[in-house]
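One structure is given here, and the rest of the page talks about it.
One protein chain is absent from this view; the other protein chains keep their places.
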Amino acid sequence: MVNGVVVEFPALKLMLLLPALGVVFNLFLGRRAGRAIVNVVSVAAVVGAFLLALWALGELLALPAGSALKATLWSWIYVGPLQIDLGLRFDALAAVMTLVVSGVGSIIHLYSCGYMGEDPDYARFFAYMNLFTLSMLVLVLGNNLLFMFIGWEGVGLCSYLLIAFWYDNAQFAYNGRKAFVVNRIGDAGFLLGIFALAAAFASRGLWTLDFAAMREHISLVSSAVATMAGLLFFLGATGKSAQIPLYVWLPDAMVGPTPVSALIHAATMVTAGVYMVARLGFLYQLTPATMEVVAAVGAITAFFAATVALAQSDIKRVLAYSTISQIGYMFLGAGAGAFGAAIFHIVTHAFFKALLFLGAGSVMHALGGEQDMSRMGGLRRKLPVTHATMLVATLAITAVPGFSGFFSKDEILEAAYVSGHYWLWGLGVITAGLTGLYMFRLFFLTFYGRSRVEAARLPRLHESPAVMTIPLVILALLSLGGGWIGLPAGMLWGDRIGEFLRPVVGQVKSVPGLEALALSAVASAAALSGLVLAFVFYVAAPGLPERAAAWSGALYRALREKYYVDELYDFLVTRPLFFLSDVAFDRVIDSYAIEGLVDGAAAAARGGAAAIRRVETGNVQHYALTYLCGALAVLAYCLYYSMRHG
Amino acid sequence: MISGTIGAALDASWRPVLAPAVVAITAMAVMLVGSRLGEEDSEGLGWLTFSGLALAALCAFAAVGRHAPAFAGALIVDDYTAFFYCLIAVCAAMVVLLSLDYVPALELPSTEYYALLLSATVGMMLLAAAGDLIIIFLGLETMSISVYVMAAIARRDPRSSEAGLKYFLLGAFSTGFLLYGIALLYGATGSIKLEAISRALQSSALAASPLVLLGLAMMLIGFGFKVAAVPFHAWTPDAYEGAPTPVTALMAVGVKSAAFAGFLRLLLVYLPALHAQWGGALWVLAALTMSVGNLVALAQNNVKRMLAYSAIAHAGYILVGMTAAGGAAGAAVLYYLLGYAFANLGAFAVLVAVERVEQPGTTLADLGGLAKGQPMLAAAMALFMLSLMGLPPLAGFVGKFYVFSAALQAGYVWLVVLAALNSVISTYYYARVIVAMYVNEGAERKLRARRPGLSVALAVAIAATIIIGVDPRPYVEMAAGAYASAAGIARSGVRAAFLAH
Amino acid sequence: MTANLLTLIIFVPLVGALAVALFADERTVWPAAFIFSLLPLALSIYLLVAFNPHDNGYQFVERRPWIADFGVSYHVGVDGISLFLVPLAALLVSLTLLYASGGDIDRRPREFCFFVLMLETGLLGVLLAVDLFLFYVFWELTLIPIYFIIGIWGSQRRVYAAFKFILYTMLGSLLMLVALIYLVLHARGYLGAATFDLTDLYRVPLSHAQARWLFAALALGFAVKVPVWPLHSWLPDAYSEAPTAGSMLLGGAMFQMGVYGFLRFAIPLFPEVAREAAPLFMALGVVGIIYGALLALAQSDLKRLVAYASVSHVGFVVLGVFALDRFSVEGAVYQLITHGLSTTALFMAIGMIYLRRRTRAIGELGGLWRPAPMLGAILMVAMLSAVGLPGLDGFVGEFLVLLGAYFASWQAAALAVSGLILGVLYMLWAYERVMFGPLAKSADRGIADLAPREVAVIFPLIALMFFLGLYPRPLLRRIEPSVVAFLARAQAAPAPALSFDRAKPQEFAGLRVVP
Partner (left out) sequence: MTPVSYYLVLGAALFAIGVAGVVIRRNLIVIFMSIEVMLNAVNLTLVALGRALGSTDGQVMVFFVMTVGAAEAAVGLALILAAFRSRHTIKADELNLMRW
């Protein structure tokens, strides 16, 4: 930022326009255009965006460090001093994210052409996917909080639409809504965070939600406000990035088509929270307490999700919990101040986790949609490409030295250690071991051992078509080599990505080489021991897991049932809410109290009418009597009056 | 023009009674002609009556622009008198138009019917013009006795004779009270001339005397009966329901206007000195009248009976205006009566049109589906209901607006709030009529072929209800001028009070 | 044309109503009514173009005496607050007619068109009147047509709903009338002449007690119409029993009246009391947001659901207005527009479902996306607009309201935000049950997707939702000066506390006879 310049770069608008056009085309013309054209258009839209991103990256690299490209679509909400544009800003952080989104997005779009090859609703699918890409690009390119919020909610919407893509299944639709609603809880926090921040700046005379301006004047914000805003934004992040306490939607989100799980629920959308925290790093750095919270929630989530992943038998569900766990790492890094490391982990995670999902998708494709690992096994010969690429990905996520996950995770753990979070570091190391265990459990259960595939499915067992395997290979290469862009400082070309990001996200202090080496060794040892344990359990001695499960009893059941958190939420939140709405409000308060007051007034009027009309008996003498009473009353009034005044 | 010619031809002292005289002469003519004609010629008699009343309405203008006692103060001729002469004549004429269909259909004795209608009109006019207590009494009785008979004139309908009888018994009973009041007031002040009474009461010693108070109370009771104020209202529903529909219209509009004309002149013009005494009583009467009228109307299914209670309720609103006293109130009440008269006449005209011969009286069920069979009739009825409800820009709304203004101006905030709440209640039963016509399904019924007279009456009522509401200015001027002339204050005085300049 | 533009806009529909009622036959009535409704729409679009965005006062003012003696004048004008509500009302009436002609109103079309056009005159009059008397006349004029529309063309419990609606509204409006008269009479003591002119009445000093009662009376009238919790109980009945076309008008074009009343009359006339009452109304707004949302969650009828959702959404508007903050008020005005659009679209979509399946019960429906994807898509967009998805129109207003409310009271904003969460919950839950899931009922299978005319009816709304969500600037720019002027009034220091001269009314009250 110090020496950076900001350059107008109108092509950024094009980057949004392409997927937008894809959406419009697919929605309105998709069915008529036919499958081939839809495939081409949809993939081209994202690939085009990727190429534009590369071009923009080239431009950016040509500028001094800390520079940014910008473009403004049009002015949006202008009220008084507050002027919010739909503005785009392409700095280092946005560049990395844009490349991941459009790059991995391109690969997954390509893969989808094969995966959704038989689905009749392909046009709708690609419309949603393009809409997602558009929203995600808005999220990462938006130069102010509110524009970012459009993308932020937009990706949530797309997530909902895609989880519920096969809407005929009521459960899928339910899961989609669950995701959206839980996300909205986070979004509410995000929105309140915006208000808190805007109010803090406004009270000092600065009306802005622009990242650059806020960053420049962050000193205007008191640390109390920063803490509050930081926590609110982090609430938003826990929703979007599936962290405790709002992670519950992500495992259920796996019912969507697998490319969706890969793109949205692994590679991009769920990391948006981390991106946001990194983007607001200047705010978080003001408030150590919030950083602690972020780090602790991250580490605990990482550990927690990893334990759950140990006992799941649904392949995508395991991957979902692993995603939650990995994002936990990212927050651990961010909380430790290593925003660069967190972003780096986003990148590597995007590679290997997308690959894992796509691999799982390939397995499912081969097995006719089977997701249960207890009905897999021994697939390595039938699915050689899938097997090989999955192995790379599993090694990467396990953080075996040399694979991409190793570098990023290592940086995170080192940062945690350096910043003094020893407990969290320890938790991270244990989680690393667990990661090795559950990931290789998945790997072995799927590809090794005895085949448990249902007999009916065996004849049709086949490797996926090239349109699906090519993306697998590309991602495998990235998973293998993608980590080398961020080597430890001083090693070969050093931490390129970290340096690239530094002007935006700041720098963390590092430890001397030897100590760093020791830390890496501990983490790697933990990961490898997990790997070995998995080998023993699921390849060498296949009977062992059952005995272990029986031995651990309640603990195992708790893990398998995900600690009963869904049930707990149901009991604590959902049921009371519906009770309140249905019984307390609808049937009691609205029907009796409020309605009753209204109908009661009407009934009182009718009752009064019924009573008074009884005076009108039809008997003329009663009338005379009434008359007389009235007359006497008037006379009495006169007497009273004359006595008082006379 | 005609009035001018006639007026010039006559001695000036006859001018005040020109209109009632015309009506009285017409009444005699009707009796003479009627005795020569068969019953089948009732329509001719009707038109004769109508022309007499129309002429009387024109003659009413002969009284405009003067303020002078006539016949030694027995009658007062001023714009106020002219206003009511005109209003009463028009109302009676409208009732004639309603009767053109009705009299032959129910085989009522036409000669007697029209003659009584005319004599009732004479009584109303006298009441409006009365300058002394005797004329008040005479006018009241001339009007009442005629109407008693008219109410009972449908001899084949037991309800008609019951209505007439009840009305008569209670009316006579009430006359006793009124008379007693007259006697006491006369005894206390030594005069039967309103002017003189008013002057005498300027002295505060006299104003506080119990005799005056008792007399005043008795007068209140007597007039309270005629204007159907609660608790002296009990006759109203039965009499309205049982009487032939045009007669009900006459009671609701003519009798009521005339009674208020006399009542208003007595209290506001001649007894303002006693406002402290009668104001409180009237406050209570107004509140009771509005509330009871509106509440009980809620429970009615017979439209005529419902309109009877509605008439009671409207009397309550008018009493609110009277309670306020003062120039603004006087003008507001006059204007209110104008708007009220046409909306009510119109409503009764519709009832006449839809009433079945074999079963007089109309329930809400009888109105079912009217909008389909008779869209114009239904629309007209809806319009009248809306005006009575007090919805802008119809006459009923502006009337309410002025009455509320006058009362608020005098500081009667709570009474006005009560009136507003009552208006809310009234919405329900007026709207029920609309629902019956527009929402409910009814049996297809063939209605009598309508004579043009009824259509004319409807058209006049519709036009008046709209025009008086949309452009109230000339009518407000008229009302304000009339009241100013009666109260003997400069017209601009009322304008200053009531309008803003 | 400009000289009489507003008069033309207001009264062309009335002329149309009479023309339709008197001359049209069954065949020509729909096109005739539609054309008559297009005229004010065209005129109001011209109004948009010709409006000067920098002027914060009334424009296109017409003023001629009416009941001159009482200070009543025919005084109309348009400012930034009403500017967009006028074309919106005109548009919604046109769309309603277009929609209703497609089978929603299957009997007595002539009367229907008559009432709708009459209603349009009332609506436009309410928005454009600057004279309080005139305002009141138009205010009441809207009552009757909608009463008929509910009562004649409504569903099962229509009569009950119509009565409830009219009684509620009359209760509010008659007390309002009393207050208006009181105010005018009081003002005469200062101004020397009675006047119902809003701009004159601003200058009248009132004692605190007077201002409090007057504000209470006006606020009651407007609050019923909004409706502010807990005066809402007419709304679910009216909205759900009315025919679809009636619900569209009620929910889309009439709910603005109450809020508009607050903005135009209740608050500027009694700023001091309004400021005092602001916390109360903000609280009621927040309660309304949550209460409406929770009740919407419990509904099993689609229209009732949208009705309670409206209660929730107008809670935001009330919150925004009474936060008395530049952002929130402008957001509230913006929400008047956007909520009208989304509610209309929702009712329209529900009506389309009803036309196909003859039911609105959520439990009876299911899996409709399969046979009718376009309908599903449109309902989705409408719902998302209603729940304030950024990028669609609802968000802009909601954001501004909440931002302003946050400035006024962060607690209120924090509670109100829960409405956003619950909004997604009830809307999407209903959506899920109706559109998603298996095709359970055989009756659902055969239903047709949208016909071209239906697309034509709803497309303008959808297009506007996107436009207003993505490019609100031109609207905000024109609304802003008037909002600033409104706030200047609302924040004004109390008028100089002259002692009220009680002698003047006494003069009139005790008129004495001249002997």
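Structure notes:
Chains here go by letter, A, B and C, matching the order in which they are written, and residues are numbered from 1 within each.
In this text, a contact is a pair of C-beta atoms (placed from the backbone, for glycine too) under 8 Å apart; a residue touches a chain by one contact, two chains touch by 3 or more.
As the structure is a prediction and not an experimental result, all values here were calculated from the model.
Across the whole complex, the hidden chain's contacts among the shown chains comprise A, B.
One of B:Val103, B:Ile145 or B:Val476 touches the chain omitted from the figure, and that residue is B:Ile145. Considering the full assembly, B:Gly164 is the residue among B:Gly46, B:Gly131, B:Gly164 or B:Gly293 that touches the omitted chain.
Of the options A:Ser374, A:Ser552 or A:Asn619, the residue whose C-beta touches the omitted chain is A:Asn619.
Within the full complex, the residue among B:Gly44, B:Gly187 or B:Pro474 touching the omitted chain is B:Gly187.
Take chain B: the residues that touch the chain left off the picture are 133-134, 137-138, 141, 145, 148-149, 152, 155, 158-159, 161-166, 168-169, 172-173, 175-176, 179-180, 182-184, 186-187, 190-192, 237-238, 241-242, 299, 305.
Although one chain is not displayed, its contacts with chain A can still be listed: residues 613-614, 616-621, 624-625, 628.
Convention: only the chains that are shown with their structure count from here on.
Under the stated contact rule, the graph of chain-to-chain touches is complete, every pair of chains being in contact. Compare each chain's C-alpha centroid with the centroid of every protein C-alpha atom shown, and the nearest one belongs to C.
Contact count check for A-C and A-B (C-beta pairs in contact): higher for A-C.
One simple way to say how far apart two chains are is to compare their mean CA positions; for chain A and chain C this gives 38 Å. Across the assembly, chain A contributes no residue that touches 2 or more other chains. Looking at chain C, one finds that residues 167 touch two or more other chains.
The part of chain A that touches chain B in the complex is made up of residues 605-606, 608-610, 612-613, 615-616, 618, 620, 622-624, 626-627, 629-631, 633-635, 637-639, 641-642, 645-646.
Residues 198-199, 202, 269-270, 272, 275, 324-328, 330, 371, 386, 390-393, 397, 401, 404-405, 408-411, 413, 416-417, 420-421, 423-424, 427-428, 431, 434-435, 438-439, 472-473, 476-477, 487-489, 493-501 of chain B are the ones touching chain C in the complex. Residues of chain C that touch chain A in their complex: 164, 167-168, 230, 232-234, 291, 294-295, 297-299, 326-327, 330-331, 367, 369-370, 373, 377, 384, 389-391, 396, 399-400, 402-403, 406-407, 410, 413-414, 417-418, 420-421, 424-425, 428-429, 432, 435-439, 470-473, 476-477, 480, 484.
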